[in-house]
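Have a look at the structure that comes next, please.
Heads up, one of the protein chains got dropped from this complex, but the rest are sitting where they should.
Our next item is subunit A:
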Amino acid sequence: MNSGREVIDGRLTVEGFSVAARAFADKWKTHNQSLPPWSWVPLINRTLLLSNQQEEGYLSLENILILSSLEESTEDESLNVATECSEKEEPVDHTILNQENEAHYYDFHIVYSASYKVPVLYFRGYCSGGQPLSLDVIKKDLPSCSVSLLLQSKWTFITQEEHPYLNRPWFKLHPCGTEDWIKLLSQSSISAGCQMPVELYLVSWFSVVGQVVGLRIPLEMLN
């Protein structure tokens, strides 16, 4: 009997997602302090309906300032991400502002898909004036290796769709196939005779998905 806290076939129940989300946000806060924490947005704030069965919601990370470098470093393919109010951090020497010479901000939401039973990453970019960035511009901000990954992979392609709750166009990483590569990630735990604990689901998921949009997570988070 699935209590909802198990990962079955690489997929999550909505209860499992809530548990995994909080565990992910906690670990992120502990191990990934160079970035702001994820916040949990209950659906009750975003829809007219009140779900009294479980607290449903999504994870949100917003106003991330992306500085992209024109010179690619082969060692570090992740984006040079700065927090918005980073009085303590200096920009790294080899980074310069992106080609438009303006700051690009990004919002990331991790939303549960009831259809596919997996998390889905939604994101959007905008200038400091709030004007949305097109996918072409966004692709220039992404690490170059992930752009080619996107172009080649059937598992990670970006589409522009409406945010499930906010009535605005966002970009989304298509979820079809998620459960397949999650199962691959779980292989080692399955052969050791145990299931992937639901608390680690989003951490594992994000270790792959985050790289596509240039957000890396420290290895400590996977413990």
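List of remarks:
Simple rule for what comes next: a contact is a pair of C-beta atoms (placed from the backbone, for glycine too) under 8 Å apart; a residue touches a chain by one contact, two chains touch by 3 or more; residues count from 1.
Rule of thumb we're sticking to: contacts and distances are computed from a predicted model.
UniProt lists the omitted chain of the complex under the protein name "Autophagy protein 5" (options: "Immediate early response 2", "Large ribosomal subunit protein bL21m", "Septin 2" or "Autophagy protein 5"). Checked against the full complex, the one of A:P36, A:P132 or A:P197 touching the unshown chain is A:P132. Mapped onto subunit A, the footprint of the missing chain covers residues 47-53, 114-116, 132, 159-162, 164-165, 167-169, 176.
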